[in-house]
Each structure stands twice: as C-alpha cells, then as structure tokens.
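Notes for the one structure printed next.
For this depiction, one protein chain was excluded, whereas all remaining protein chains were kept in their positions.
And then chain A:
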Amino acid sequence: MKKLPINSFLFMIGFILFLVGCSNDTETSNSTDDSGGETVNLTMQAWGNPEELKVYQRAIDGFMGENPNIKVDLVSVASDQYEQKLMTSLQGSKGPDIFYAYEPTMPELIDAGVVQPLDDFFASDESYASLDDFSEGLFGPARSDDVTYGITPDANPMVIYYNKKVFEEAGAKSPQEYYDEGNWNWDAFLEVSEKIKESGKTGLVMENWWAHWYSWVWSNDGLIFDENGEVVLQENDKAKEAFHFMHDLVQSEKAVYAGSLPQGQGVDAMFMSNQVGMIAGGRWFTPQFDQNKALEYDYIPFPTNTGNKVEEVGVPVAYLAVNSKNDHVEEAMKFVSYYVSTAGQEVRTGEGGSALPSINTINSEALADTTDKHIEYMFNAREDGFTHGSNLAKDAHYPGLNTDITETIDLMFLGKQDADTTIDKVVEVIQEHTK
C-alpha cells in the first residue's frame, strides 16, 4: 500500500486550517461608537410571532433610549424546540446574554449554574424595578433557596372566553348572569354546555396541558401536589373528581378534544367561526379575536365546584434570565430590570398586548383597554394563581415529567383510557420521576 506523501499530508492540514480560519467568532463584543464611548453589545433571545416581537422591541428601544451605551439585539427563535436550542447553545458556551425561558427550563438552568442570581442587583439603586413589585406565586421555579434567578416580564392567568353569539343561538343564559347570581359553578357549566351541544355546536374545546388540568382540579379545591410539592393525587378525592369531570365532558361530547382537531382547525379558529361556546386560555387569544369585528365574546372565571365564586388558576408565564457566563452581567441585569419594570411592562402589555403585566400595581385601568369586556377577571386570577413549577404544580421541576403526564392524559381525552386508570398512571409517572 502506498504511503501518504508528506507534502500531501501537509497540504491537507493547511487546507483544514484555512477552513477553520474562515469560520467566524460570534461572541459578544465591545465596540466603539461614533461618539467615542464604548458600546456594550448584548443579545436577547426570545420566541414570539412577528407581532409579539414588535412589542418586545418597544421595551428594548425604551431601554436603549435611556442607555445609549448599551445595545440590545433581539434574536428570535421559533417556539417549537426553543428549549432544546437554548440549552444546546448554553452548553456550547455560545448562549445569548439574556433570554426568555419556559417555566420547566428554569430548575435545569439553576442546577447547571448558568443563570445569574438577580436579588442583589434588584435591591440596588441601579435597578429599574424591585422584586417586591411581583406576586410571590409568580416566581415559581425561578426562585430556589430564596435566590431569584429569573423574573417574569408578564403573566397570563387562565380564564374562560365565551362566545356570546353561540350562547344566544343555543338559548343559554350567559356565564356572566350565572356569575352575577353567584351560580357560575360546574353544574351551570354542564347545563350551558348541554344546551350548546343540543344546538349542534360544541360547549368547550378541551386542551391538554398543565394550566388546564390544574385549573380544573383547583376549581374543585383538589390537589395534585400539596403546598410542600408532595404528590397527593392518589388520596385526593377532589382532584380525582376533577379528572372524572374532564373525562366526562369530552366523552359526553359537551367538549371536543383539541388533540383530535386537524391542523389549522385549532382552538382559536373554532371559537372565531362560532363553532364552540367556550375556550380556556390567557390573554394570548385577545389580539387576534379583537381584530375580528364580527366576533362577540367576553371573559369569565373558571366555574367552581366549591361554593366559592372563584378558585386559583394556572398562570402561564415565561422568565427572563441572564447568562452568568456573559461578559457584561451588570448591563444585562440592568436591561432585565428595565424590561420587567413598570415602564417596560406598560409599553409591552398596553392596548393590543397579549399578556397581563406581572407587576401588581399595574391594573386593568393602566392597560387602556377601552372595550367593555371583563378583563378584571384576568387581573383577579393573576393575584390568586400559580405558575408552573410552583409547589402546587411541581411537575415542572422534573425533566420529562410534564411530557409523560400529558401523554397519559392524552389517552383519557382520546377515549382510550378511563379516568381512574388515568389517575393511577399519572400518580405512577409522578412517583417514578420524583423518587
């Protein structure tokens, strides 16, 4: 066999080095601006549709207006597989300086030591906001051992949206009337759903993710996890009753399961085309619904089965965190404090916004919402709600657990598994992950 000639070998090495030399280093850097001062460049990674990104940019522009020496670039990453992309880039030490993170991602990031503790900075004069401005229930998994690693820039408490036209056509009393009488409970919910079904439409689109299950369970004063984050579903009859309630809603066709709808025929599309009386969600549906002038809808809290007018609901949030390995941690924290401050929140969550402010003091009047809808129900829910990863919804702390619970409940909604088997399996997967 011929040996590789030495000159060929050197040539190849040279070629490889040439290719490596051509690659670009994308680390953040300092540069000098026109005025001669030093500019700090930061990147902020987030998910969002084009409209949402425009809203984020408003707060970024506000910050850069006040801090001309700090430049923040918004990097948008598709929400699909966002977490995987974020974790991979952080593992490769090429992560963004500031980033949005989902609730279940925070415990992972805290364990890995890649997120910056924020308490000291937020207590300093440099900060635009104070941690006391935020409800305790909103910190959830972003706070560990009394150290805060992430702050929610807004909040999205769950309410029921109801389509007035569908209710009228079905001859059903509106949820608001039941609510005013103090009777907006599970029985009333079943009653209106049945009427809507009789009119040839569907009462509710049932979705399968944490904010829905927990909101239904809590509406019956049930618990899957207790205040200490221990799983109690196996002995909690109220929670079991809520599983049966959800199961029966779908099986009796008062609700249609979102998982069996074809692509494009989503929850929002069914609601806007007057096919369904109610859907559950946060404020993210609102901008789209408001553009549809023919659609008449309003908000109502989740119906309860406890005799109380309202119970706690899930509050989907995202966290803004700072990469502890970035070269400009102080500037990054300053930006985060602005982004989550009253000024930063008002420009993002004002009219046309897709979430509520997470700062307690910003109320429905501050939103300049000129419609006659009962947006105050969302604000009320914000005060009493819990985020994913709070002790009452602890599953977000265990990687993969949420996916496994979703898969089990999926079978129940698809009619492949009864409610009792589903409860047993949910308990089983939780115990497996938390042992």
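Basically, a residue touches a chain if its C-beta (ideal position, glycine included) is under 8 Å from a C-beta of that chain, and two chains touch if they have at least 3 such contacts; residues count from 1.
One rule holds for everything that comes next: contacts and distances are computed from a predicted model.
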Choices "Sugar ABC transporter permease", "Cytochrome d ubiquinol oxidase subunit II", "PadR family transcriptional regulator" or "glutamate synthase (NADPH)" - which one is the UniProt name of the chain not shown: "Sugar ABC transporter permease"
Selected residue (touches chain absent from view) among A:L42, A:V55 or A:V114: A:V114
Sole contact to the chain not displayed, among A:S260, A:Q291, A:N308 or A:Q431: A:S260
Touch with the omitted chain, as defined above, among A:D268, A:D384, A:D410 or A:D424: A:D410
Chain A, residues in touch with the chain not shown (by the definition above): 2, 4-5, 7-8, 11-12, 15-16, 19, 81, 83-84, 87-88, 90-91, 108, 111-114, 259-263, 265, 399-400, 403, 407-408, 410-411, 414, 416-417
